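This report concerns only the one structure given below.
Only one protein chain is missing; all other protein chains are in place.
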Amino acid sequence: MAPLTQYLLLLGMGITTAGLVWMLYLIKQSLGQTLDEPGKDIPAESGNLAPKPAWLRYHVHYYGYALLFLAFDMEMAYMYPWAVVYREVGILALLDMGVFLMILFLGLIYTWTQLGLKRQ
Amino acid sequence: MISVQLILLIIFGLAAIWFGWRVFMTSSMVRSALSLLASMVAIGILFLVMEAEFLGVLQIMMMGTEMSIMAIFMMMYMMDPGGLGQMDMYHQKNISIAAGVIVTVFIVGAALAADWGTIATQFPGPHEQNRLLGMEILKRSMMIFETAGVTILTGMIASITVALSIKNSVEK
Amino acid sequence: MTPFLSGFMITLLFVGGVYFVAVLERCSMTGNVSWSGPARSFLLLFAQEEIKTRKHDKVFFETAPILFIGVILLTISILPFSRGSVVIDLGTGALFINAALVYIMVALLMAGWAVNGVYAMVGGWRALAQLIAYSMPVVMALTATVMRAESMFLTDIVESQQSLWNILYQPVGFILFYISALAIAFLPPFDLPVAEGELAGGVWADLTGARKLLFRLGRLALVLTLSVAVVVLYLGGWMGPWLPGFVWTFLKTLLVAASFFAVGHFIPRIRHDHLLEYNWKYGVPLALYNIFQVGVVLLL
Partner (left out) sequence: METTMRYGARKGKMNFFRRWMAKSASRELCLFPVPGPDILRIYQSGPLNGEARLTANPREANVLLIIGDMNPDMAEQAAIVYAQMPRPRVLVLAGPKHLDPLPHPDVHVALEKDFLQTALPAVRECLSSLAWIDEPEPYQPEALVNEIEEAGKQQGHMHHHHHHGHGDHGHGDHDHSQHSGHGHSHEGHDHSAHSHADHGEHEGHDPSAHQHGNAEEGHNHDHGNHDHGHLSGHKKEGHDHSAHTHSAHEGHDHSHEDHKNHGHSHSGEAEAGESKGCHRASDKPGHDHGTHDHDHPQHTKHQLEGHSHSHGQQSGEKKDSHSGHDHGAHHHDHGHEQEGHELSGHQHGEHSHGHEGHSHEEHDHSQHEEHGHEHGGHDHGHNHGGHDHGHGGHDHGSGFMSMIAMTKDLPRSTDGLPMEWSDVQFGPFHPGMPGGLRLSMKLDGDTVAEAEADQELPSRNLLASIPEDPAALPEYLEAINPMAPVTYRLLAQKAQLNFFDEAGNSALTLYEAVLLEKERITSHLNWLAVFATALGSGWMRDQAIKHYHRFQNGIGNMEQLSGFIRRIKKMPYLKLKLSAAVHNPGGTEKHSEEAAGTHKDHHHEHNADSHSGHCHEESGEQKPHDHGGHEGHEHDHGAHGHGEEHDHHEGHGHSHEGHQHGEHDHHSHEMHQHTGHETHDHHEHVHHDHASKDEKNKVTGAVPGQLPDDITGPVARAAGIEKDHRLEEAVYQQAGWTPVTAAGNNAWSRLMVRLDEIEQSLRFIEKAGNDSGKESSRKINIPSVGMGNGIAHIESPRGIVTLKFHIHEGKLAHMHLTTPSVALAGLVKPVTEQQELADALIAVNSLDISPWEINP
């Protein structure tokens, strides 16, 4: 299969899924409308009417990890092509990637020592 | 096949631009961040359409997490992240419009003026591309690759230091 | 096998697999096997009203379920069920799995945000935390399988296990991937985004009717997908004596899926901070060790 055909297939699958979901919605709609009642549209909160919208400045306590993750995420870009040719290149690849990963690992250890590996 | 590619290119190119525009047209921070994600995915699809599979998939994968992480920071640091107040997202409107127009003109000009050469008809398949990319990293661009490592390390240390400094100063 | 036949087989296996996973899930929840239970659950949600919460984010509310189920279907379509029986054999299959599964988190995050309720929102952001925790070990474990196969084709990865399955060749990688798969599918003990006793359903607490149905269905498909992924990457895929390939895949998949549900029964829900901490303090170094180990063994 030519690569482009594959992508078209993937795209087609995505569109088909969306179409099926849309059909599901249509069938569901034919089963009756939602009756509008007071309180029904308020998010369920253990028997309370949630007093206000939840969209606030939500404090995400793991932002330290998130930053670390961003840095490590970059490394993935190199890892995959490297893995494909690893056997072909041999020891040089191991050393190269070893150095690269050691550098990253240093960053992890640094964060660790800075107490960054915990909830903030 | 070229025509299909062209159509897809146009569709997803426009989608990328449209989502990019949506980034600024919504007042919800999370929606804004995820609009950017959608725009990036559209660009990733453009890579796929141009049969640079690794780049495309990588783009789609990395942006998924990175834009989500951007969403948390946008939500944490912006007022009214939900946009329920219909607050305007743009400031200095005139300057921005001017800058936007100038840059667009410049880019379009550059694109039209550049000599793009002949369209490649023969190119390696995805697997071969991956292999060649790996070879490139390990042979010719090894220094760049290792430098990138050090750059990432610097970035990591810098970001952690900055992020934790507020906290440490509070604790001390 | 002709493409048509293999397509048919795959669809059959997929639908049957999802149903079977549904039975397993129900069994893990209620403790007794009920073959008609999932169908009744389906009808219950089907007959239910659609409730949209006040001031919800319309775009997210509509797209999150589609995105969720969509990426799962795309993922399963690139997984080989048997030799030659794969819908799309992508040249970067191993990477694609990872890319698609990232969007599970995005869908959860969107759904959590869309509802505009605190329970859901906490769940949504927990989903992101979970991804930040498990993502690195998954990527690195996948890389190690690619190293052995010298290719990102999933079929090549299966073929590379001809002599020895990856579960034995790189056990550390298998353990990391297996645990991460649980986290990707937010199954207990990693069900933080939808924790019942904490968030009363979290991300999908306020979804009803079709949207809930899509999420539930999507999660079943997700469990199946991840089980197949574990089989393909570590359990030698379709390989096995006597029986045809797809039967082996199916059997192994169900075994893995059953084990997925069993694990959660015996471990309490992991704490959010532990999840992050353990993954970064132990998971990442272990994953690096795994790469190193595979690298050394490959060169010997």
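Per-chain residue numbering starts at 1, and chain names A, B and C are given in the order in which the chains are listed.
The criterion applied here is as follows: a residue touches a chain if its C-beta (ideal position, glycine included) is under 8 Å from a C-beta of that chain, and two chains touch if they have at least 3 such contacts.
Bear in mind the structure is a predicted one, so any value in this text is a computation, not a measurement.
Contact with the undisplayed chain is limited, among C:Leu44, C:Leu168, C:Leu243 or C:Val296, to C:Leu44.
Considering the full assembly, C:Gly209 is the residue among C:Gly17, C:Pro65, C:Pro137 or C:Gly209 that touches the omitted chain. Considering the whole complex, the residue from A:Ala2, A:Leu49 or A:Ile109 that touches the absent chain is A:Leu49. Against the chain not displayed here, chain A makes contact via residues 31-40, 42, 44-54, 56-61, 112-115, 118-120.
With the whole complex as reference, residues 28-32, 34, 37, 39-41, 43-44, 46-51, 54-55, 118-119, 122, 125-126, 188-189, 191-192, 195-201, 205-209, 212, 264-274 of chain C touch the missing chain.
FYI, only the chains that are shown with their structure count from here on.
In terms of their C-alpha centroids, the spacing between chain B and chain C amounts to 27 Å.
For the pair chain A and chain C, the distance between C-alpha centroids works out to 13 Å.
Multi-chain contact residues of chain A (touching two or more other chains) are listed as 3, 53-55, 58, 60, 66, 68-69, 73, 76, 80, 83-86, 88, 93.
For chain C, residues that reach two or more other chains under the stated contact definition are 55, 90-92, 95, 113, 116, 125, 128, 132, 135, 151-152. Taken together, the chain C residues at the contact with chain A in this complex read 46-47, 49-55, 65-66, 69-70, 73-74, 77, 87-92, 94-95, 113, 115-121, 125, 128-129, 132-133, 135-136, 139-140, 143-144, 146-147, 150-152, 200, 205-206, 209-210, 213-214, 272-273, 276-277, 280-281, 284-285, 288, 291-292, 295-296, 298-299. Only residues 1, 4-5, 28, 48-49, 51, 53-54, 58, 61-62, 65-66, 69, 72-73, 75-84, 125-127, 130-131, 133-138, 142, 145-146, 148-150, 152-153, 155-157, 159-161, 163-164, 167 of chain B touch chain A when the two sit together in their complex. The part of chain B that touches chain C in the complex is made up of residues 28, 30-31, 34, 37, 53-54, 57-58, 60-61, 64-65, 68-69, 71-72, 82, 84, 125-127, 129-130.
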